[in-house]
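In this view, the complex is presented without one of its protein chains, the others remaining in place.
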Amino acid sequence: MTGMVALYIFMLAAFTGYEVIARVPVILHTPLMSGSNFVHGIVLVGAMVALGAAHTPLEKIIGFLGVLLAAGNAVGGYVVTERMLEMFKASGQGAKRRAPGAETH
Amino acid sequence: MTGMVALYIFMLAAFTGYEVIARVPVILHTPLMSGSNFVHGIVLVGAMVALGAAHTPLEKIIGFLGVLLAAGNAVGGYVVTERMLEMFKASGQGAKRRAPGAETH
Amino acid sequence: MPAAWLSAELAIQASYFVTAGLFILGLKRMSSPVTARSGILWAGAGMLVATLITFLYPGMSNYELILPAMLVGGVLAWWSGKRVAMTNMPQMIALYNGMGGGAAAAIAAVELYRGAASGYVTDSLAVAGGIIGAVSFAGSAIAFGKLQGLITRSIRFGGQQLLNLLILAAALALGVLVAGRIDAAPAAVTGLFVLALVLGVAMTLPIGGADMPVVISLYNALTGLAVGLEGFVLNNAAMIIAGTVVGSAGTLLTQLMAKAMNRSLGNVLFSGFGDTGGAATGEVSGSLKPIEAADVGVMLAFASKVIVVPGYGMAVAQAQHKIWELCQLLIDRGVNVRFAIHPVAGRMPGHMNVLLAEAGVPYDLISDLEEINAEFDTADVALIIGANDVVNPVARTDKSSPIYGMPILNADKAKNVIVIKRGKGAGFSGIENALFYLDNTRMLYGDAQKVGAELIQAVKAVG
Partner (left out) sequence: MPAAWLSAELAIQASYFVTAGLFILGLKRMSSPVTARSGILWAGAGMLVATLITFLYPGMSNYELILPAMLVGGVLAWWSGKRVAMTNMPQMIALYNGMGGGAAAAIAAVELYRGAASGYVTDSLAVAGGIIGAVSFAGSAIAFGKLQGLITRSIRFGGQQLLNLLILAAALALGVLVAGRIDAAPAAVTGLFVLALVLGVAMTLPIGGADMPVVISLYNALTGLAVGLEGFVLNNAAMIIAGTVVGSAGTLLTQLMAKAMNRSLGNVLFSGFGDTGGAATGEVSGSLKPIEAADVGVMLAFASKVIVVPGYGMAVAQAQHKIWELCQLLIDRGVNVRFAIHPVAGRMPGHMNVLLAEAGVPYDLISDLEEINAEFDTADVALIIGANDVVNPVARTDKSSPIYGMPILNADKAKNVIVIKRGKGAGFSGIENALFYLDNTRMLYGDAQKVGAELIQAVKAVG
């Protein structure tokens, strides 16, 4: 990937991230923080690749820690987000009422 | 640019375009249509490059037409958009009042 | 001079990057009323940067052709864009948009005739962009012709959609031949573009003039897509980003516009409803009760609250200036005057807002449907000026009516309703309007501009 293309991807991804959550209501701040925390758990695939290519013991130890931490991020992030959002389900109708404009998409 | 990277850029640009105008009020539909019409006037730079590399008379004729049309798109798109949006300025305060949520950015 | 070459290349890439960013921010700003005006300035700056830097493109020749072409196209567009009346904006946008589509097709044609593209994938993208650009070019030209009144008939016949499908299939087949390098002869390339142009014409001819804003928006999105595709062919990042962003934003905008008009996109493209054919005419009983301008002048002068409902008729009569003059007189007399704007009043989205803004009506007198509907029962007079469908109470009650379900302005709740129109002409949907037959409604016949002048005299006469 050339540097220029990388810059474009960076710019577009940043715009996308910004715009995608621009209308989040206050009651979803905490679940959304948790949800985006889960998304960067994708670091797991990088940690797997890094450990998969490690040779010296030091590299292996750090790589092992990396995979362990990343798995914690991904799994933990998923579980707590799911638990929080689960509770919004029970009150589906009310939630709809409280979000005018949400149906514009 | 590899095919995969092209796909990513395509996806991200599409998300960005979609999200960026997702909240446009009805009164701006026509100016925004005009404004986005102006933006694809960027085809001008492509037409310049194509004509700049043309060799045979046929290529030159088509290239000439391409630049002419593209320049029309860019200049005309700018002029009419500017004229339409100019009118929104005169009633600045009112416009502000009519756009709740616009200040969230 | 490899060093100079490299630095030119870098400057171009960096400028294109900035341009792409400015375009996105510009579009973002244009989608909110508060920042809309600065949006076009940002996007314009981006365009300027990209155009100027492109002259540095390494190995470019034919400047003696490039500059005149830019000059001719630019000056003509500038001149026409400055002159066009506000009410003619949709067709002007169609024209400029078609030019962009044509330019994208031209790029594809040059690349394909030259055989310059570097592989199956690139060739396929060039072909796809070329077809889409040519369709958008021809379709926009027809849209322009219809709205400008150059083409008045909507040609429709059985099996029309099937024929269009066949043309599309033929164009795609030729595209496969060309992109697959099976037959890349100039004749095949030419055939491809001819078919695409025919398709654009054939697709657009059956669509009625009033549906054109949606169709133009669709072609706008298509041109964006074509530009994006040709950007991949030329490896031009500014074109890729700008084209794709417009393609996506334009698609959404097309949907939003169709929705605001209570139509689906498929309905707009394939049903041919957009003509005032007078197909459905509901039964309404009662009689039309005319009134004189002098009487209306007195009624307005002594009202305490007047709600003005402008519609398509005000736009064609260009009566907005006269109406605002009238309203200023009333305001000076202490009358509380408000303007009620229905989202699809007129023939393009935001039509009434644009016209009233042009005439200088301050925004705080203008209310949209939700804001104003509760206020009609406190109004002494609802003054309907060339509006019809947007105040038709049938939309609330008659399930068989084509406008059933559309929210309307509750003008019938006002104490007195005055309707200004030329005669018995129907509205866009072609149906009778029950409002005109109500007990508290009076008809003031005449061209909106002329009647406006008469009302001004009448109010002045009250003293």
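Letters A, B and C name the chains as they come in the text, with residue numbers starting at 1 for each one.
Going forward, contacts are C-beta pairs under 8 Å (C-beta built on N, C-alpha and C of every residue); 3 or more make two chains touch, one makes a residue touch a chain.
Worth saying up front: this structure is predicted, and the values here are computed from it rather than measured.
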- Name every displayed chain that the left-out chain is in contact with. A, B
- Query: On chain A, what residues meet the omitted chain?
  - Reply: 1, 3, 6, 9-10, 13-18, 20-56, 58-60, 62-99, 102-103, 105
- Note on the structure: Missing-chain contacts on chain B, rising order, are 4-5, 7-8, 11-12, 15, 19
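The criterion applied here is as follows: only the chains that are shown with their structure count from here on.
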- Message: Report the inter-centroid distance (CA atoms only) between chain A and chain C in whole Å.
- Response: 40
- Task: Determine the centre-to-centre distance between chain A and chain B, using the mean Cα coordinates as centres, and give it in whole Å.
- Result: 32
- chain C, residues touching no fewer than two other chains: 24, 28, 241
- Query: Can you list the chain A residues in contact with two or more other chains?
  - Reply: 5, 8, 12, 15, 19
